[in-house]
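Read through the structure below, which is laid out as structure tokens, and then see the notes.
With one protein chain withheld, the remaining protein chains of the complex are depicted in position.
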Amino acid sequence: MPTPHPSAQRANALRHLTTRLVTDLRGRENTYFLILAVLLLVAFPLFMDVFRLNLVGKYLTYAFVSLGLVLCWGYGGILSLGQGVFFGLGGYCMAMFLKLEASDPVSTSIQSTPGIPDFMDWNQLKALPLFWAPFRSFGFTLIAIAVVPAVLAALLGIPMFRRRVGGVYFAIITQAVASILAILIVGQQGYTGGINGITDLKTLHGWDIRTDSAKRILYYVNALLLLGGVGVGFSILRSKLGRLLVALRDREERVLFTGYDVASIKTFVFVLAAIYSAVGGAMFTLQVGFMSPSFVGIVPSIEMVIAAAVGGRGSLFGAIYGTLLVNFGKTYFSESFPELWLFVIGALFIAVVMLFPDGLAGIDLRGAILRLVLRVRGGRRPMAASAAPPAKGELSAEPAGSSGAGAVGT
Amino acid sequence: MSAPILQTESLSVSFDGFKAVENLSITVDTDEVRAIIGPNGAGKTTLLDLISGRTAPTSGQVRFKGRELTGMREFQIVRAGIGRKFQTPSVYESLTVFENLEMSYPDPRSWWSAWRFRRSAEVVALIEQVADQVYLKDRLKDRAETLGHGQKQWLEIGALLIQRPELLLLDEPVAGMSVGDREMTAELLKNLSKGRAVVVVEHDMDFVKKIAHRVTVLHQGRLLAEGPMEGVQGDPRVIEVYLGH
Amino acid sequence: MHASLAIWIMQAFNGLSTFSVLLLMALGLAIIFGQMGVINMAHGEFLTIGAYTTYLLSHASEKWAPWLSKWYFLVAVVVAFSLAGFVGLLVEHLLIRRLYRRPLDTLLATWGLSLIMQQTFRSAFGAREVSATLPDWLMGSLKPTPAIDIPINGLFVMGLTMGLTALVFVLLFRTRIGVDVRATMQNRAMAGAAGINTGRIDRFTFAFGCGLAGIAGAAFTTIGSTGPTSGSLYIVDTFLVVVFGGAQSLLGTIASAFTIAQTQATTEFFMTGSMAKVLTLSAVILILMARPQGLFTLQLRR
Partner (left out) sequence: MTWTPTIFRIFALLAAVAAPAALAGCDKGSSAATMAPPGDKPGAATGQKLAVSESEVVVGQLHSATGTMAISETGSIEAERLAIDQINESGGILHRKIRIIQEDGASDWPTFAEKAKKLLEQDHVASVMGCWTSASRKAVLPVFEKDNGLLYYPTFYEGLEQSKNVFYTGQEATQQILAGLDWIHKTKNANTFFLIGSDYIWPRTSNKIARKHIENVLHGQVVGEEYYPLGHTQFGSLINKIKAQKPDVVYAIVVGGSNVAFYKQLRAAGVTAENQTLLTISVTEDEMLGIGGENMVGFYAAMKYFQSLENDNNKKFVAAFKAKYGPNSVIGDVTQAAYLGPWLWKAGVEKAQSFDVDKVVAASPGIELTTAPEGYVKIHPNHHLWSKLRVGQAQADGQYKVIYESDLIEPNPFPKGYQ
């Protein structure tokens, strides 16, 4: 039964990758961080017109989710298929604030109850529901964006992690939560705007968020927040907490019998990931101008996971670039040949899992080709392919780049 | 000998009717090395699980320094001062020996303290001292997966020592070790027992003879015999049980 | 009075048929996920294979074999099984068997697979939903009393489910191959050492599970829609049923399908379907949080 060997080795390779990140992290990260900063803050704004820039801005909001996933999945080993829930909650909090500002009594004078959001009026609500009222305050909104998802994540996480629910079960339960929330939002349209979502958002404290200048500013805000997120991520990975997460993933029981409250640590990283997603969601609402249940559901949640996987679940940078590439790919393909898109993305998922389990970050084209050839020959994968992971990187640099271009440029 | 550090009273647990441990009452004192022996399925490991909170007893109590342990969660029991080593060596292969030991450093051990953790001189000192104790001083920089089987066992013991436990629960510490390593491990355990108690589950009788002050023999979850090795060895029931298998 | 009694009877039956639908969906997954621990997100698409097979056969029989059109459906069930099973075989060989050690990655890969399959259906049969013309004996309803209608297709699905469940039990617990399967699933290495060809067992088990999905798909043409994405409608509920039942235990799957179905059916009668669904799912999740091992599992020494 030769098959398990490659997978075992690949799992091993993944551990190597993350370990390297944890141990000799201080190395090139700072340079990489600079490059990323230049790319986001200088290169993109120079390269692109407002339209494309706004597009990138939108993609970067997904990158928040990927960052969270790297921490909680790549390191913590907790795969959540419900990140869309948190993305959505963050987005909805922001949307509620903007919607209230957009529906002042004057501009809603045609309604039978002026001063409340239009969709409430259509659903015969005569007054603003209680839980909407606080969202008139921007301060409260900002807090809610972080707190609401955090609380939900904690409520989900604590009981399950205490009972040592993990892996597959956790994934499936979070997935179910996603579908519940989606149904709920669609069903309670009087309070949530239903399937149309909360649309037609105009101003933030009187500042029109639809103008080109506003979009540029929002893009920069978003980029800076993202870089901040990367910073936080690294401060964790470089700390003992980072090593603890790896330890948790590899030997949970040992950690438990070392006197750590494993449940609380897992909850922390899950909550953190939730907050990342929520911030992304809020920025999405600001840049795209609406929020709808189509982000809360299962499909977007899984696509976010995939984006992270493509970039490399073990690398914060990888997650960001992966997200950008996947979404550029999506846009590009659905513009040129819509029919092909699903085939491409589907194939991409499979390829990533089968050939590059560490994503672009850990890509090892030489090994991949070797594996492929040998697999065609029906042989087993040679030790050589992953024998010396430390050597991988330098060797695989070029292929990684070119294959990245191949994924999108062609 | 001083006051008992660990007491179990009529401890029982059953899995779907199968009684793994039944009405077991034992007492362990400080500075004592206690060996638990018995044929397979006698409930040795289950006993350790019950003490360390890995398994909840169906009935009975476990008292540690007079404090009731049943109902406490695993990490609380560890923090109370009980270290547990598993049958198969479990260390963090992807971390270095130093990091492995560091992981057990008994700071508050919350996510926050872990995030804020800094390597103080005193931490390093402690780690080096323990590393020396478990014969790994010169391997501190190496990744744990590069260690030999015996060394992994020692590393795990070392990780326990960092926690400054007052009671050590060791599940087959010398299983699969070379003769030389066994000698050194025996030596190690002798030193360990100073100021704390050690409970060892072991099959290797020579090893047990070397280290154990007293021996507890389990059979089918029940206490069969207890006392110094010599006495127990002569006990006909014990002989019957062992030869019977 | 008598009328409302009739309603209750029909409602009870409705609960049962929901139960059999859930169970039929879950059966294949209970084997693939429960026994093998493989998360097959493309399970719904295997359903769809069965559905389209039925659709094609119904038209084929209308065209070339009118004499068959009365009974083509039974043929369809068989063909659906073999076709879905065959595809399952391929998938296992090309994809799954390389991922047994990495369940979460299986999840991602099979999700990709499901996207590809959906688009394939769309390219092959068009985006529009299609409908297989059902033989008359499957339509309409029994009328034990004028007030009571028992849908025949409901009965059919129910019967089919019972039959298949029995079959699965016999296969798993009464046959040599069943022993091998369970051995492999419980301890691969040991089974291998005991001379069982675990590779083949995996292939067989996975294909069998997919085949069951195919049958489910065929059966659902009688009560549901046939389109490129109709299969994906079922996936979440199906997984929940299996997990809720306690993944390893077939009995558990049956029990949980029953519980969920009854809750759903009863709550539906007192509130709008949306809220009923939300309530049911939430309840399931809350229970799972309190009892993650699901309804039916042996408590074992960890």
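By written order: A, B and C. Residues from 1 in each chain.
FYI, contacts are C-beta pairs under 8 Å (C-beta built on N, C-alpha and C of every residue); 3 or more make two chains touch, one makes a residue touch a chain.
These numbers come from a predicted model, not from an experiment.
Although it is left out of the displayed model, the omitted chain contacts the following shown chains in the full complex: A, C.
Of the listed positions A:35, A:127, A:155 or A:224, the one in contact with the omitted chain in the full complex is A:35. When the whole complex is considered, the residue among C:165, C:205, C:226 or C:256 that touches the unshown chain is C:226. Here the missing chain is touched by one residue of A:68, A:242, A:280 or A:312, and it is A:312.
Interface residues of subunit A with the unshown chain, by the touch rule above, are 17, 20-21, 25, 27-29, 31-32, 35-36, 39, 43-44, 47-49, 51-52, 54-56, 58, 110, 112, 118-119, 121-124, 183, 186-187, 189, 194-197, 199-202, 210, 212, 288-290, 292, 294-295, 312, 315-318, 321, 324-325, 328-329, 331-332, 334-336, 338-339, 341-342, 360-363, 390, 392-394, 396-398, 400-405, 407-409.
Mapped onto subunit C, the footprint of the missing chain covers residues 3-4, 6-7, 10-11, 13-15, 17-18, 21, 119, 122, 126-134, 139-141, 143, 149, 151-154, 220, 222-230, 233, 264-265, 268-269, 272-274, 276-277.
Going forward, only the chains that are shown with their structure count from here on.
Inter-chain contacts peak for the pair A-C.
The distance from the centre of subunit B to the centre of subunit C, with each centre set as the mean of the Cα atoms, comes to 48 Å.
If you average the CA atoms of subunit A and of subunit C, the two centres end up 32 Å from each other.
Work out the mean CA point of subunit A and of subunit B, and you get 43 Å between them. Not a single residue position of subunit B touches two or more of the other chains. Counting partner chains per residue, subunit A shows two or more touched chains at no residue at all.
Within the complex formed with subunit B, the residues of subunit A that make contact are 15-16, 18-19, 22-23, 235-236, 239-241, 243-244, 246-247, 250-251, 253-262, 264-265, 268-269.
Subunit A contributes residues 1, 3-4, 6-8, 10-11, 79, 81, 156, 159-160, 163-165, 167-169, 171-173, 175-177, 179-180, 183-184, 186-187, 298, 302, 305-306, 309, 339, 342-343, 345-350, 352-354, 357 to its touches with subunit C in the complex. Partner subunit A is touched in their complex by these residues of subunit C: 37, 39, 41, 95, 97-109, 111-116, 118-119, 123, 188, 192, 198-199, 236, 239-240, 243, 247, 272, 274-275, 277-278, 281-282, 284-285, 288-290, 292.
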